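Let's turn to chain A:
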Amino acid sequence: MNTFQSGIVENFDLYAPKLVDKEEYFAAGHRACQGCGEALAIRLMCKALGKDTVIVNATGCMEVVSTMYPTTAWKLPWMHVAFPNAAAVASGVEAGLKVLRRKGKISDRYVKTVGIGGDGGTVDIGLQALSGAMERGHDMLYVCFDNEAYMNTGIQRSGATPFGASTTTAPPGKVSSGNPTWKKNMPEIMVAHNLPYVATACHSYPIDFMNKVKKARSIKGPSYIHCLSVCPTGWRCRTRECIAMGRLAVQTGAFPLYEVEHGKYKLSSVMPETLRPLEDYIRLQGRFRHLTPDEIGMFQKRVKLEYNKLMNKMKHSRSWREM
Partner candidate 1 sequence: MIEVRWHGRGGQGAVTSVELLALAAIGEGRYAQGFPSFGPERRGAPVEAFNRINDTRIKKRQRIYRPDVVVVLDPGLISLVNVSEGLKPEGLLIINTSKSLKEIEKHIQFKGRIALVDATAIAWKELKVPITNTTMLGALVKMTDVVKLESLNEPIEHRFGRIANRNLAAMKLAYDEVHLA
Partner candidate 2 sequence: MMRYISLKSQIKVEVYRMAEKKWPEDWQEVNPGCIVFRPGSSRDYHTGTWRAERPVWDNSRCIKCGLCYIFCPEGCISEDADGYFAADLNYCKGCGICAHECWPLAIKMVEEE
């Protein structure tokens, strides 16, 4: 498998990993599955955010595995209220910190409010709260850790589940080929909110992901990062292949990495010149095992179509800052 080199060439710096913040803000002892991509992504996100951060977490795997009372994996101030409302709670936190700072009741330093949630808590049940918070322009970053199904409750389909994937509520059967719908394009919905910064990312490109988090952190206003987070349990792949799987999602164009700054699309530097065949990605995952060659062909066509649409946006979009 040709996964090794792409890890090295990311950002052209072999030793970049050694330069990241050594502090762990998401401590060991959390109870995520072996090889959990989401736990890794959170660990990396926290490193990029640094100490002056407040995290607001939607209900989901990450909340459950990290805060088993009376212990917590978090070394950042952290709050969880419910499943659909992480963005709304974060709105309140942001507003609260802002007014307390203005009134001199807390120290006068910039603390970033960051909302996080899984795909269910973001693209489905949390979409209204997120749309509201983003539209209101709160100074907050929201990161969706997308593992493409409701993994916390046992792999039910969500709006972010890709076409054809087998889930416990979209199982393949005599008259079904798994999930019948196309993955909801959440980053595009966020772009439609006219956010100053929207990006897609994946833990398999840690430096790229961390740079995007840092960029989002520096923006005074709403920003959104959609981070593909491999779930070996739900995707039915080997735990050790977690990182490789994320890379394949990117390299096949199933999950392209890009940024949208003030409306201007930019493909991330880690994207390959030409896409690999989709089959390289899906044949390694049990959730796609039942797909017929015809169905895979259809899936491949749609991936290409979406990718071309994206490439057109790269060409034709302009930053509203340039206007």
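Basically, contacts are C-beta pairs under 8 Å (C-beta built on N, C-alpha and C of every residue); 3 or more make two chains touch, one makes a residue touch a chain; residues count from 1.
Selection rule, in plain terms: all candidates are chains of the complex that A comes from, given by their letters.
Please read these numbers as outputs of a predicted model, since none were measured by experiment.
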Options 1 or 2: the chain contacting chain A in this complex: 2
Candidate 2 contact footprint on chain A (complex, rising order): 4-5, 7-8, 14-15, 17-18, 20, 22, 24, 26-32, 34-37, 39-40, 43-44, 66-76, 105-106, 206, 232, 238-244
